[in-house]
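Heads up, one of the protein chains got dropped from this complex, but the rest are sitting where they should.
A, B and C label the chains in the order they appear, each numbered from 1.
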Amino acid sequence: MSLKIKVGIVGAAGYTGGELLRILVHHPEVDIVFANSKSNAGNPVWQVHRDLLGDTDLCFSSNLDSSVDVLFLCLGHGDSLKFIDENEVYFKSAKFKIIDLSQDFRLLKRNTHAYTGSFVYGLPELNRDEIKNAKNVANPGCFATCIQLALLPLAKAGLLKDDVHLTATTGSTGAGQKPTDTTHFSWRANNLSVYKAFEHQHLKEINQSLVQLQPLFSNALNFVPYRGDFTRGIIANLHLKTDLTHEKAVELYEDYYAKHPFTFLSAQNPDLKQVVNTNKGFLYLEKHGDYLLILSILDNLLKGASGQAVQNMNLMFGLEEKQGLKLKGTGF
Amino acid sequence: MSLKIKVGIVGAAGYTGGELLRILVHHPEVDIVFANSKSNAGNPVWQVHRDLLGDTDLCFSSNLDSSVDVLFLCLGHGDSLKFIDENEVYFKSAKFKIIDLSQDFRLLKRNTHAYTGSFVYGLPELNRDEIKNAKNVANPGCFATCIQLALLPLAKAGLLKDDVHLTATTGSTGAGQKPTDTTHFSWRANNLSVYKAFEHQHLKEINQSLVQLQPLFSNALNFVPYRGDFTRGIIANLHLKTDLTHEKAVELYEDYYAKHPFTFLSAQNPDLKQVVNTNKGFLYLEKHGDYLLILSILDNLLKGASGQAVQNMNLMFGLEEKQGLKLKGTGF
Amino acid sequence: MSLKIKVGIVGAAGYTGGELLRILVHHPEVDIVFANSKSNAGNPVWQVHRDLLGDTDLCFSSNLDSSVDVLFLCLGHGDSLKFIDENEVYFKSAKFKIIDLSQDFRLLKRNTHAYTGSFVYGLPELNRDEIKNAKNVANPGCFATCIQLALLPLAKAGLLKDDVHLTATTGSTGAGQKPTDTTHFSWRANNLSVYKAFEHQHLKEINQSLVQLQPLFSNALNFVPYRGDFTRGIIANLHLKTDLTHEKAVELYEDYYAKHPFTFLSAQNPDLKQVVNTNKGFLYLEKHGDYLLILSILDNLLKGASGQAVQNMNLMFGLEEKQGLKLKGTGF
Partner (left out) sequence: MSLKIKVGIVGAAGYTGGELLRILVHHPEVDIVFANSKSNAGNPVWQVHRDLLGDTDLCFSSNLDSSVDVLFLCLGHGDSLKFIDENEVYFKSAKFKIIDLSQDFRLLKRNTHAYTGSFVYGLPELNRDEIKNAKNVANPGCFATCIQLALLPLAKAGLLKDDVHLTATTGSTGAGQKPTDTTHFSWRANNLSVYKAFEHQHLKEINQSLVQLQPLFSNALNFVPYRGDFTRGIIANLHLKTDLTHEKAVELYEDYYAKHPFTFLSAQNPDLKQVVNTNKGFLYLEKHGDYLLILSILDNLLKGASGQAVQNMNLMFGLEEKQGLKLKGTGF
């Protein structure tokens, strides 16, 4: 008799849906009950996520099965809300938990829905206990995760007392699978460009988390996001003024992350590829004069999206946090 | 008093149109009279071809000026024909020459139009004298140019007596500027894939040229085209059985290209980037047992498209063949 | 009580050694007893393979422990032989099995050593039963694996009756970790180049396997290898004349690989990245006139090296063949 967690996925043909499938087909405690995609219903998932040939015979379906234990919503921003609105009966009668990968329920001021109840902000390094008990989880954004991991220890210690200057570069998979001008290979290859400087939408959830730990935090986060010419990963550099010595800062970060199995303070200056295809986040600290420099790296599709979603699932169902997430990195 | 060649460009907002502009803004014997693009009419060309900021104040226009000396058609395949059909008055009354970059008039069996007269196949290494006297020129395809350069000397000597086995890889700019699944950065980066194997449309014009030089040529060209994970350039490897020694083959190729200023037989095994951002084609020969191996490289947007178009213009107007085409390569 | 397989690795600081560590740290049936590297002895493996931070506390050592069950030799070509020569006592007294990733023992005419006994050529799709009973295995080359997978079904059916024309492109990790002119980023990025055309050293082991299945095989393998501008993966296209219809060819390949868990005939034209970071090989067939076109892809560090080495280990120790090799591909 199977006691595995029964999983349903909505938006299974997209990037985060595909990445979730790549993880879950090998997760020892999971049965994928359905992978919902209207436009691909009836076709094997490997016709869309073509690397999955040989890994699973699962087909996309247009059905929504209520018998699942957890439902992953892998939809675009705004579309999770709409999907729930449009499926009143399904959600109202649901006994399943929900993990939503969109930004629709991340902010406290709109983190609930009449048909589903409220969502816990699903950053385990911030809210692990709440996640364990959550019915629903709003999975954080990729930039948001990368930047929060860099700042949470300072916020918890009440040490964010200066504007934070931060630049971060993301891989192209962060832009989704619809071909656009800024994901055109001829344009993006060997290129870098800035977008949404100082105004990226993830600043809201980052601020919310920092205030959760340091209620009087009110400094600016001067965030310059870049489109990178690689497919996976985010690397962020942040600096701010602080009295902390390098030694004390290292201690602070090591303490904060001691019990978190995916986030590591590196003694070596890291490069982006060290975390690609893993659920890990690496941090690194340098002190220069009054300024503390923090580097933070993760894989935007894993720790920044689908991997973290599975981490949350593990926590919500009482599994070991790393179950199914001991992934071989690419290294190169 | 200006005695410069007055140039008009139709389809000036696309890839080959932009590349033509990049060349012509610095061409010492050219005045660009108009750069036609309906959707961008009135805007500076650097709003589309953004690297041209500082190089020209030219704006796109929706007009067609009859006073030009030469008209470049930088349109998609099938669209040149349609454009001529739709502009009967403009073309019938025209005194200008036409250089068409589409494939619409490359084949002898349909190389003419009632409004324009006939087109000469514009490969200078094959038809230089005809081009000099041509009213209209059909500019060859990029793969077609790369492969013909590799085979013309053999064809002229009547030495194509075996099936030719050839694989060639093209940069993403060959696929045009419309974003598609196969030009999506997330897919194309670090990837290679085969398409249209044995059936690429350029085989027709290649065969036509080989038969022009070696009328009884009837062997197969087994052509496997690849989509490459770079933006510019084509590299082709070809092999076939031949009695020619390496020494004789070198002599044959050197003789053939002795008076062609852009095509060179290299004594060193070349790599693709050696010709990127230039109008040059490099060839290289090895003999292995009965087989002659030929490598051929060029930049698909230059010698494979807009650069060759300017080379043809130079020939048609009696200019030095390299005028405006002494381009600094990127090297890296 | 641990009944896990005790593993030792020699050359653990190199590319294939690192890739082996990436796999084995998560392999449920393995204990890594030592990771030998003189120059790094005493240091954590994550100081060299920096993505392993958080995955293992293992340190490199300069010792050689005889208590292991299996020893992986991850050394350069020629160095395995030398290493065995120089460690007579260690090898003569050994009870452990050996999996050698170099080319030193792949050819039948020199597949044995006085201190170790003989080596079985470790291509499971060719020699699975022999591997199961082998004391020592010589792991195949990366190009060699990719090309053999494409040809074995034909050879077994005795259908290789024409010269085979093949072009294959490899990622930069195939060239090892020592920086050289042809692995310099400034040169290799956005570039392609041919090397060792018709003369690649892997041709010998490929021929040997083809003759094993089709003893009278004597045609040429015209192999043009390319250096690719990506880090992982090999894609090969092969064509040859054959009477086989497409339908019969598909049947032949499906039959041949029906019981091999890592090699799949794809119904879709594959792209290289579909197998990156997995131990899988994908094949694809098209028929054009008399010619059969075969595409073959794999990850040169996995199915082409360390992954196949673990697959061989699984077979040699009676484990399920896919144990520890259900790897999440990168997809992008």
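Quick note on the criterion: a contact is a pair of C-beta atoms (placed from the backbone, for glycine too) under 8 Å apart; a residue touches a chain by one contact, two chains touch by 3 or more.
As the structure is a prediction and not an experimental result, all values here were calculated from the model.
One of A:Ile235, A:Leu252 or A:Leu301 touches the chain omitted from the figure, and that residue is A:Ile235. In the complete complex, the hidden chain is touched by one of C:His113, C:Arg188 or C:Lys303, namely C:Arg188.
Among A:Asn87, A:Asn222 or A:Gln323, only A:Asn222 touches the chain left out of the display.
Per the touch definition above, the residue from A:Tyr15, A:Trp187 or A:Phe217 contacting the chain not shown is A:Trp187. Not every partner is drawn; the one left out touches chain B at residues 15, 18-19, 22-23, 26, 47, 49-55, 171-173, 189-190, 231-232, 261-262, 264, 266, 268, 270-271, 273-278, 280, 282, 301, 326-332. Even with one chain removed from view, chain A keeps its contact list with that chain: residues 165, 167, 169, 186-187, 189-195, 197-199, 220, 222, 224, 226, 228-233, 235, 237, 239, 269-273, 276, 286, 288-289, 291, 293, 295, 332.
Think of the hidden chain as still there; on chain C it touches residues 15, 171-173, 175, 177, 179-181, 183-186, 188-190, 229-231.
To be clear about the criterion, only the chains that are shown with their structure count from here on.
Of all residue numbers that take part in the contact between chain A and chain B, over half occur on both sides, making this a same-residue interface.
With centres defined by CA atoms alone, the chain at the far end from chain A is B.
Centres computed as Cα averages put chain A at a distance of 34 Å from chain C. Chain centres here are Cα averages; for chain B and chain C they lie 41 Å apart. One inter-chain figure worth recording: chain A and chain B are separated by 46 Å, centre to centre, where each centre is the mean of the chain's CA atoms.
Listed for chain A are residues 15, 171-173, 189-190, 231, each touching two or more other chains.
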